[in-house]
Every structure is written in C-alpha cells, then in structure tokens.
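A single protein chain has been omitted from the complex, and every remaining protein chain is retained in its original position.
Moving on, here comes subunit A:
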Amino acid sequence: MLHLLGVNLPDQKLVQYALPLFYGIGQKTSLKILAALSIHKKCKVSDLSESQVTQLSSLLTEMTIESDLRKQIRANIMHHRSIGTYVGRRHAMGLPVRGQNTRNNAKTARRLNGRWLKAERKEYSTATTRSIIPTPDSPFESFFNRNWF
C-alpha cells in the first residue's frame, strides 16, 4: 500500500489505474503523468522505485487535485451565490443550472446539485490558504477562540 498525498494506492494495481484514485486525475491525465515520468504502462505500484515515487509526488503536488480542487470548485459556486446570479440560485435550490427542462427528468440535478454549498469536510491539503467556510476546531479551542461571550 503506497500512501501518497492522503490516498492509499494498492500495491497490486497498475499505476495507470491507481492514479485516477486521486480526485482530479482521470484516465487521460494518468497517461500523461506516466509519459512525463517514463513509467511503462504495465508498471505496478509495487514496481515503482524510490526516485520515481518522489518524482510522482512532486508532480502531483504541482497539480490541483484532492482538497485543493474541491475548494476551487466550491469557491466558484459560492462566487455565483454571493453575487446573486441565476446560476447561484439554481445551485442553492438543487435544480438544473444550465437551462435544462424541469418538467420531467431533472433527477441528477435534484440529487447532486447543492452539495457544494454545504459544510466543508476536513481533508489533507497541500494549500496554505484558509478556506472561506470556518473549520470547526475542537470544542476546547472554539470556546477560547471566540470573540463573544
């Protein structure tokens, strides 16, 4: 089990199919990464050398993946909401955003839209900027850090 940037990559998996386990990496970017690092397509995670692992992690930290990407997406949607656009309203209501029909068939939108406006979960992050939604500290800390009593 290779533990890389908060994600466990199983040893027996091919690297080509293990990289998409990161949020923000799909099949195409996975192949691009392999090409850049000269890793053959049938290489398993257990076959990677130490230097290749360090190269891989440095390459991945340069990209926006995982929590950084999630923050970016959330920020984009919150922006629409905060300036009061139609798009923002539709996200908040959990309805289709891009002008689709709602008389029938809005199932995916009803199920998935609006999840970006809920509270943020604590995740592994390489970014140093604070998130716009306040993260819940431990009860002890939040008691002493608040400005009101």
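Just so it is clear, a residue touches a chain if its C-beta (ideal position, glycine included) is under 8 Å from a C-beta of that chain, and two chains touch if they have at least 3 such contacts; residues count from 1.
Just so it is clear, contacts and distances are computed from a predicted model.
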{"item": "Listed names \"DNA replication complex GINS protein PSF2\", \"GST C-terminal domain-containing protein\", \"Small ribosomal subunit protein mS29\" or \"3-isopropylmalate dehydratase\", matching UniProt entry of the absent chain", "value": "\"Small ribosomal subunit protein mS29\""}
{"item": "Listed residues A:M1, A:A36, A:L59 or A:L112, member touching the removed chain", "value": "A:A36"}
{"item": "Contacts of subunit A with the absent chain, listed as residue ranges", "value": "31-32, 34-36, 38-43, 47"}
